[in-house]
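Excerpt of the complex: some chains, original placement.
The letters A and B name the chains in turn, as written, and every chain counts its residues from 1.
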Amino acid sequence: MIVVIQCKDQVGLVAGITGVLSKEQLNIVSLREHVDKIENRFFIRIHLEQDADPQSLELKLQQILPADAVIKVNPLPEKKVVVLVTKEYHCLADILIRHYFKTLGARVLCVIGNHDTLQNICQRFDIPFYLVSHEQKDKEAFEEQLTGLIDKYSPDYIVLAKFMRILSPAFVAKYTGSIINIHHSFLPAFVGANPYRQAFERGVKLIGATAHFVTNELDEGPIIAQQIIPVTHSHTANDMMKSGKEIETAVLAKALHLVFEDRVFVYKNKTVVFE
Amino acid sequence: MIVVIQCKDQVGLVAGITGVLSKEQLNIVSLREHVDKIENRFFIRIHLEQDADPQSLELKLQQILPADAVIKVNPLPEKKVVVLVTKEYHCLADILIRHYFKTLGARVLCVIGNHDTLQNICQRFDIPFYLVSHEQKDKEAFEEQLTGLIDKYSPDYIVLAKFMRILSPAFVAKYTGSIINIHHSFLPAFVGANPYRQAFERGVKLIGATAHFVTNELDEGPIIAQQIIPVTHSHTANDMMKSGKEIETAVLAKALHLVFEDRVFVYKNKTVVFE
């Protein structure tokens, strides 16, 4: 069983929390705690050997924690996700494969694409695919269709697996803290369009990828995971894109794994990640 | 202030420990805990915002911990080390530079070499250098001279910074848990002499280095840190050795940093490392 708590910091929090667990005869397998001294914020993730009744334990914890505490006891091992895509296959295919072999740690409810390119691969894995074209309609109408579909499925997370449309502040606000994006650069370098062209022209020796929660600012939002892959002068902009796809796939997979195992806390524009 | 504890596992340890700290009004900045379920062993490292009287706190902790508990409260921030070398400069020079600029986290008491090659660099940094030749004497006499010198300085750790003599079980037993070695391979590959020649002949694509505590078995002992560096077909055995030296320097530096900050626990033939 996993217990995760975020609240303002004060003396005695760990003693209080672990005192409650100890009284319940729950043994701690591993515990990660972090305090952000600047923000005076407390984060803890506890892996317990035994299971217990979530509601009852949460109540007992609430009594010894500050009023602002966000407590998750025994979060469902399987999160529910909706995946948004455009045309590129690499991140979606990785998700579908892990889902099919039950190693994703989440259930893929459906895939929504603004092109039909990836419909066939979804069908091959018996995952519902919805085409919601952005063409011949304004952003509001487009997003209304998206939210209609998404809300039908009530996912825990919306994964932007190379979804190439910019979402409105209204859309992002509606699902705040639930949208995970994979960005094709080592943010904050090369924000915006055509990062591989930019990287090629700058002559960089590393190509990066960044998985992050989406907030209102384009390419901003709390970073979950980042990684890079080396490139050389012999890489064209197109070769850099190919290398980039490899690292995008790996970084998104890692970020989803961390989020689905409740290892990621979000606050302000940052994350605390207990790997 | 840092508190580190290792003992057998039982329910309520974290609650007990943090209860003591809380009563003393000590605030936890970060806490890392691990339980080895197979060995039923408990490890904790707590970074506290405030300082407290070490003896008094240790007594209070002892009262709520199992009898086998090893407790270190407020370990001295500066460990004392003796460095043993042969002819290769790279690890020693890195240690001397960090020591000189006060970023090593330890005080280098002296350097002992079985050759005089590195005497001059020690003199340039005002570090006592002792030549203890292994020639024209048996291992017992050689090691007697070493221990005589080492014991004069009473170091916390003995760092084998490319010391190329095999130490006897008696010597190792005398300083058990205190000897740190850098091994020129990704252990357990290429144990023994001439690992770069072996690596070259095997045509590997990665060269590694391993920092570990020394136990009786040659090239065995709990691993603290490991890292690798890529090589290609164009590397001769000599080029591999050069690449290897870069990674040896980095791995030993990292291992010493972890040990000197009390982030490494040893048990059986393994380590728990709270990075």
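The rule we apply is simple: contacts are C-beta pairs under 8 Å (C-beta built on N, C-alpha and C of every residue); 3 or more make two chains touch, one makes a residue touch a chain.
Everything numeric here is computed off the predicted structure, so don't read it as measured data.
Q: With 2 copies in place, how many does the full complex contain?
A: 4
Just so it is clear, only the chains that are shown with their structure count from here on.
Q: When the centre of a chain is set as the mean of its C-alpha atoms, what distance in Å lies between chain A and chain B?
A: The separation of the two C-alpha centroids amounts to 37 Å.
Q: In their complex, what parts of chain B are in touch with chain A?
A: Residue list for chain B touching chain A: 9, 11-16, 18-19, 21-22, 25-35, 37, 49.
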